[in-house]
Structures are given as structure tokens and as C-alpha cells.
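Here the complex is missing a single protein chain, while all its other protein chains stay put.
On to chain A.
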């Protein structure tokens, strides 16, 4: 008799825990050929609200950690990613329908990107900040700071994006001290939930990254209007009415990145897109 494998039940990742959706709904995920792969939770507005609360609660502690520490936490996540390399390759092969070589290549790229961003934690402020030579007796310094909570929509409509797109969306957001609520792409959510397990076994404090699965159109406007969300990355929101989301975001003047149909490039600009410049003046005097 052949052995029956144990199928995994996927849940959400909110505040460092794996709750089921309060809605009780699930969404079927299939292979590219239409075979059943798994059911994932259909996150509701309530789940999104819990995720924003968790992200908000974790934000000041995460931003308040030293950049050296944030860098180490990110690097630790890369270590855990590497350790689960084979599992990611399998997952990607199934959900994207790509071959072993292509899947392996994506995982390697994702790990390397994560390491690349980890290194920015204690460097980006040196490139983006400045000492300003004002015309007067003042010490004047500009430093970048995280925006707060960022709501993001992971890209995965094309091949080679289900892990890489997720990683290249999350890493630049959190490296500066933001926390994130990210909605995996509904068609390929499994690598995202495996990534949640990576986070869970790393040193990332609960709430820094929150991952939701399921269809995104009903809860997305709610995230766009949430006053505790400071910015939105609509990069992967191509299947949504993103122009409406951007319009909703204007009520609270969120910073918004609009969609493009590709995996995000690695760039310093993606980090600075979710930071604010704070300028500090102080008097100088001999007396």
C-alpha cells in the first residue's frame, strides 16, 4: 500500500500567530493545470483590521531597534530561507508549473535579494540623509525614518514571481523599520505562507510582517482608507481597481506606489519610497 501524504492546512499569519480566517471561508488554490493543491484562508476585513493592529503595535519597537539589529534579523530570515530551499522549490514548481531549474533559480534570487536588502539596514540613512550647511549658527541634519504601517499587494501574475515578488516587496518595506500587512497574490499564495513559516522561526518580532491570503477586492478599499496605514504598495494590485484604491488613499494622504506588471527591481529607491525625511535644527553657541 502506498503511503497517504499529510496535506497542510494553510492559515493566515497575523501578529506572529497563525489564526484561521474569522470569516470561515477558504479559497481553493490549484496547479496551473487545474488540479487541487490546497485551500487557503479567505481573509476578511476583520482579519485585515487585526493585521493592521498587529502591525501598528509592532512598529515603534521595530523602528526603535538599532539598524544593526534590524539588519541581523533580516539576515537571519535569509538563513531560514536557505534552510527551506527545497520546500520552496517544490511549492513553486507546483503552483507556477515551472521546472526544477527555474524554480531553483527563483528561490536563489529571492534569498540573494533578501540578503541584499538586509545589508541596507545600517547604510541607507548614510546615503539618503544629509548634513545641511544652513546660513546660520545651527546644527542641521536630515535623516530618513520609516513611514509606519505599509499595506502591500504581492505581485505574482507572471511566472517566477510567487516568492521573488513577495520578498522584493516585503524586504525594502521593513528594512527601514516599517511594518507591513501584505496580501499574497490569490492565484499563488502557497510560497507566501511557507515564507510566513520562515518568518515565524526567525527572530522577526510578531507583527512586523503580516500575511493575508485569499481574494483581495473586498477588503482592499478598507485598507486604503484605514487611518493607521501610512502608505500602500499597489505594485502587485494589477487585478484590482487600483485607481479607486489610490483615490481612497487620498482621504488620509497615504503615499502610494502604483502597479507595474513585473517583479520589483532591487533598488534603494524602493526603501526610500516608504521613508520620511526628518530635518532637525539645533542652535550652536559658545556661551
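Quick note on the criterion: a contact is a pair of C-beta atoms (placed from the backbone, for glycine too) under 8 Å apart; a residue touches a chain by one contact, two chains touch by 3 or more; residues count from 1.
Methods note: contacts and distances are computed from a predicted model.
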Note to self: Can you match the unshown chain of the complex to its UniProt protein name from these: "Aldehyde dehydrogenase (NAD+)", "Carbohydrate ABC transporter permease", "MaoC-like domain-containing protein" or "Aspartate carbamoyltransferase"?
What the structure shows: "Aldehyde dehydrogenase (NAD+)"
Notebook entry, point to check: Of the residues A:91, A:165 or A:230, which one touches the chain left out of the display?
Noted result: A:230
Notebook entry, point to check: So which bits of chain A touch the chain we can't see?
Noted result: 130, 132-136, 138, 140, 142, 147, 227, 230, 233-235, 242-244, 246-247, 249-260, 264-265, 267, 269-270, 272-273, 276-283
